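All protein chains but one are shown at their positions in the complex.
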Amino acid sequence: MSGSTYGNIFKITTWGESHGAGIGVVIDGCPAGLSLCEEDIQKFLDRRKPGSTQFTTQRKEADSVEILSGIFEGRTTGTPISLLVRNTSQRSSDYSEIASYYRPGHADYTFDMKYGFRDYRGGGRSSGRETIGRVAAGAIASKILEELGITVTAYTEAIGPVSINSEHFDLEEARRNSTGMPDADASARAEDYLKECMANLDSAGGIVSCVVKNLPAGIGEPVFDKLDANLGKAIMSIGAVKAFEIGDGTKVSSANGSSNNDSFCMQDGKVAKKTNHAGGILGGISDGSDILLKAYFKPTPSIFQEQETVNRNGEDIKIQIKGRHDPIVVTRAVVVVEAMTAITILDSLLQNMTSRMDGIKSFYTK
Amino acid sequence: MSGSTYGNIFKITTWGESHGAGIGVVIDGCPAGLSLCEEDIQKFLDRRKPGSTQFTTQRKEADSVEILSGIFEGRTTGTPISLLVRNTSQRSSDYSEIASYYRPGHADYTFDMKYGFRDYRGGGRSSGRETIGRVAAGAIASKILEELGITVTAYTEAIGPVSINSEHFDLEEARRNSTGMPDADASARAEDYLKECMANLDSAGGIVSCVVKNLPAGIGEPVFDKLDANLGKAIMSIGAVKAFEIGDGTKVSSANGSSNNDSFCMQDGKVAKKTNHAGGILGGISDGSDILLKAYFKPTPSIFQEQETVNRNGEDIKIQIKGRHDPIVVTRAVVVVEAMTAITILDSLLQNMTSRMDGIKSFYTK
Amino acid sequence: MSGSTYGNIFKITTWGESHGAGIGVVIDGCPAGLSLCEEDIQKFLDRRKPGSTQFTTQRKEADSVEILSGIFEGRTTGTPISLLVRNTSQRSSDYSEIASYYRPGHADYTFDMKYGFRDYRGGGRSSGRETIGRVAAGAIASKILEELGITVTAYTEAIGPVSINSEHFDLEEARRNSTGMPDADASARAEDYLKECMANLDSAGGIVSCVVKNLPAGIGEPVFDKLDANLGKAIMSIGAVKAFEIGDGTKVSSANGSSNNDSFCMQDGKVAKKTNHAGGILGGISDGSDILLKAYFKPTPSIFQEQETVNRNGEDIKIQIKGRHDPIVVTRAVVVVEAMTAITILDSLLQNMTSRMDGIKSFYTK
Partner (left out) sequence: MSGSTYGNIFKITTWGESHGAGIGVVIDGCPAGLSLCEEDIQKFLDRRKPGSTQFTTQRKEADSVEILSGIFEGRTTGTPISLLVRNTSQRSSDYSEIASYYRPGHADYTFDMKYGFRDYRGGGRSSGRETIGRVAAGAIASKILEELGITVTAYTEAIGPVSINSEHFDLEEARRNSTGMPDADASARAEDYLKECMANLDSAGGIVSCVVKNLPAGIGEPVFDKLDANLGKAIMSIGAVKAFEIGDGTKVSSANGSSNNDSFCMQDGKVAKKTNHAGGILGGISDGSDILLKAYFKPTPSIFQEQETVNRNGEDIKIQIKGRHDPIVVTRAVVVVEAMTAITILDSLLQNMTSRMDGIKSFYTK
């Protein structure tokens, strides 16, 4: 009920604070018989690891994952998979000062109001390190989807004012550079922009896009658990996301029906759509086209400029934040968006298996 | 699991099709002792009723609600409240033709893919009439919030290219006119735009804004059930919504930390914020400022122009939709956004009661 | 959260009070494509209907069910099925006196403590009429199970001191007589016993047994959602049940491993068990044998003898209950046990579909 669990069938529960003993996740409902090893998970964690580029916090963490349960002889057993990443680089002293005041843009004040006190070291539970559990679970969800032929791919769409040009789209470039942008030219300009921000002791926002390919039509539920509603929650639950779009997103509000409707057509003997303004979802259910979504991230709230705020004694004060902070959230958040999308898509696929009598009958009377 | 239930503590389950016997909702978890009568609910339903202006479907429905359970001597008993609205204006013949093909922008195709067949009359379960249950439940949630001093207010922010001017903001105007815009001037221009759309056999999109006032700080959960994540799901689950924003929304992606951070300050002896870019939520938890959100609606997919599509036999065809259809979703959706917001806020408030030992102790040892 | 919803995938929500407008249930998650009509449900409701024998309350109710949603052209659509039974025989005046005091063995006092007041007419929500919703939903679950070749059958095992003799077992007898006992001889003795109880202004307890046949091995979850744990909850949630047994039940506490273990053996080329002390469940998962369970019901608390109790003013008083009351709960509860068992078994079957990668793959890549 405190909301550290996500998913209905493929159900993940994350735990851990930035400066506690470690961070982890328990995945309950992973189907039995999936080949899985630590390397499958580690390669996702490495994509969000700090310290790899000039634009990420200089905190160095191996973030090595240990599988504690749920795997036997290299395959999932169907029982809970418990994953543990020990925290190793906790310079808590950096944070001792922030115990006494509320950093703008952070959850310090709201945690105090909710719980009466807080683990102030590195943001405690509200730290971006919480996403380690999500990414680890997402690695498993992605592996299952892959076996079904479905791919989930996220990338940086924009950093501050710099957007990618879809004509230059090159996903391998995105996995190589420091921005996660699938466009070498835009990436170079974004790097310049980020350096400028850092020079100004400031930070930048950005956009992450995600595309799901080969999802069959018919996935998602028609009312409250619409596929886009569940994706909306999944993405909005990532810290710093302030807006979510599916398909054409905000643009639909100024469109007309005649331009916004996607015409159906036959293509290679199958039903297809001529356009994809809808982003692959109609009435909350997948239509067989690519699922297209976007997440808008705010700039890192920890900036090194002097800021005004209040302390726990109720006094107006001025503060200057120290420590290790990324100038941008987006670059490391790409894999988090991918993970949350994969988990949500997989969960919807699993839920869908019980939708029809014919499917149930053929499952049980084969 | 099929997702017709929403909420954890204040839990609603909607049912019903456009052309079935009726539409309804069961509310489980409504606290005992709330004064409640049918009129409390009817006045919300009347705000979404068709046939009231030139821009809503000419289908005339009284949409009269009957309370079937959960009330005794004018007060809620704490047991489920079952609400029923009979369908009375089912001109099913209008829809017989659409049984054979897939309307662009509608859920016809996706329902067929999911379930193998569909109740094609008026869109069946995917009809906007499904929201009657949401609005009825939202009326009750709003009444409870009101008793706690919390208000939830939605209005039309934009219709097509016409946006309100916040300097002219007048909520009473919004409740009076046909657009739901709290700005008489913008409303007049929006009416002209809608008439133009109708003349072109076309439809328009728009934006609904919602503000929650007087919500205490500390409400919401810090990880997956962030208050903004839950609001995101609530709003995205409304048919035709393609984007969701909290606070500055999409704009944060091009902002800097220095401009986007809201400084805390003391005001009348209390912690406040100088600005509200965050929209009242930090780290998923309310900060005591107004909660500000926006929902972007696509244009009504039912337009009277000729459209291309396919039929159930897998043939490319051209169709011309008949029947009764609003040229815009937004005007009648305002109260739906308000309802889903109220339900979500109330549910978070109730969940929050168990967050702290001191609160639990004082509750049970008074 | 208030617990009027049961099931994870095949999810039912009941509502209604004894003397309100009606009683009903919403079933969400019923698979699409099941042939279903009101008669399928009515025949189950008729099995719990009052007024049919000398041992049931003389309240006459047609208890006619109306399907409000979820069926189109004779088949389930996959969307919520809403069922309504109007209350027609509310002689509320019979109950007006009990508003002021707490009947022994009833929930009057506990409702007042929980909610601050109560709908005292006929027990309100705590009335046995609440089970109408369960039985209606159970009729649908049973129909689905039947299509998979699985049967669920409950019957009266004992009434007061009179038990059936398993050598006389005759299920058709059980459906014919007034006790629900599948043994004509025991039934006749039980009738005599009940008449004696009535002559003494007293009531009797009893036992309901239920057997599930043809459930495949492998159904149920291994930890908290053990099949027997879920059945235990399902059965204990029926009013007046005070004990639940699976297989040999209480007898296992005085058995030895050597006598209690069921040996596996090959039978017709399949794994079978020589005995079934376990009642068909090992480690929370079905083993392919019959599922055997028992529910122990207390005597009807409403008796016509003078009883001691207290009133709402905190005074010791003596009362004499009037009105219409069955001298035994068991006879009408048989179909309720059957319904709750069927719902639980079906829900477990549906959950089990996502247990294995090979099952998922063959479902999605056929």
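All chains are identified by letter, namely A, B and C, in their written order; residue positions are counted from 1 within each chain.
Here is the rule we go by: contacts are C-beta pairs under 8 Å (C-beta built on N, C-alpha and C of every residue); 3 or more make two chains touch, one makes a residue touch a chain.
Small disclaimer: the values here were computed from a predicted structure and weren't measured.
Student: Which of these, C:86, C:213, C:233 or C:324, touches the one chain of the complex that we don't see?
Tutor: Only one listed residue reaches the unshown chain, and that is C:233.
Student: Of A:125, A:226 or A:277, which one is in contact with the hidden chain?
Tutor: Within the whole complex, the residue contacting the unshown chain is A:125.
Student: Given that one chain is not shown, which residue among A:75, A:251 or A:361 touches it?
Tutor: Looking across A:75, A:251 or A:361, the contact with the absent chain belongs to A:75.
Student: Against the chain that's been left off, what residues of chain C make contact? List them.
Tutor: 1-6, 8, 14, 102, 104-107, 109-111, 113-116, 125-126, 130, 158, 160-161, 197, 200, 202-207, 216-226, 228-237, 239, 242-250, 252-258, 260-266, 269, 271, 274, 277-279, 281-288, 296-303, 305, 307-310, 314-316, 351-352, 354-356, 358
Student: Tell me which stretches of chain A touch the chain missing from the display.
Tutor: Missing-chain contacts on chain A: residues 1-5, 8-11, 13-17, 20-24, 26, 28-29, 32-33, 66-70, 72, 75, 77-82, 84, 114-119, 124-125.
Student: By the contact criterion defined above, which parts of chain B meet the unshown chain? Give residue numbers in ascending order.
Tutor: Output for chain B: 8-9, 29, 31-34, 76, 78-79, 144, 147-149, 216, 222-223, 349-351, 353-361, 363-365.
Keep this in mind: only the chains that are shown with their structure count from here on.
Student: Suppose every chain is reduced to the average of its Cα atoms; which one is closest to the average of all protein Cα atoms?
Tutor: Per-chain C-alpha centroids compared to the overall one single out B.
Student: Report, in whole Å, the distance between the mean C-alpha point of chain B and the mean C-alpha point of chain C.
Tutor: 38
Student: Express in whole angstrom the distance between the two chain centres, defined as the mean CA positions of chain A and chain B.
Tutor: Comparing mean C-alpha positions, chain B is 26 Å from chain A.
Student: Approximately how many whole Å separate the CA-defined centres of chain A and chain C?
Tutor: A distance of 45 Å separates the two centres.
Student: Do you know which chain C residues sit against two or more other chains?
Tutor: If we look for residues of chain C contacting two or more partner chains, we find 8-9, 29, 32-33, 78-79.
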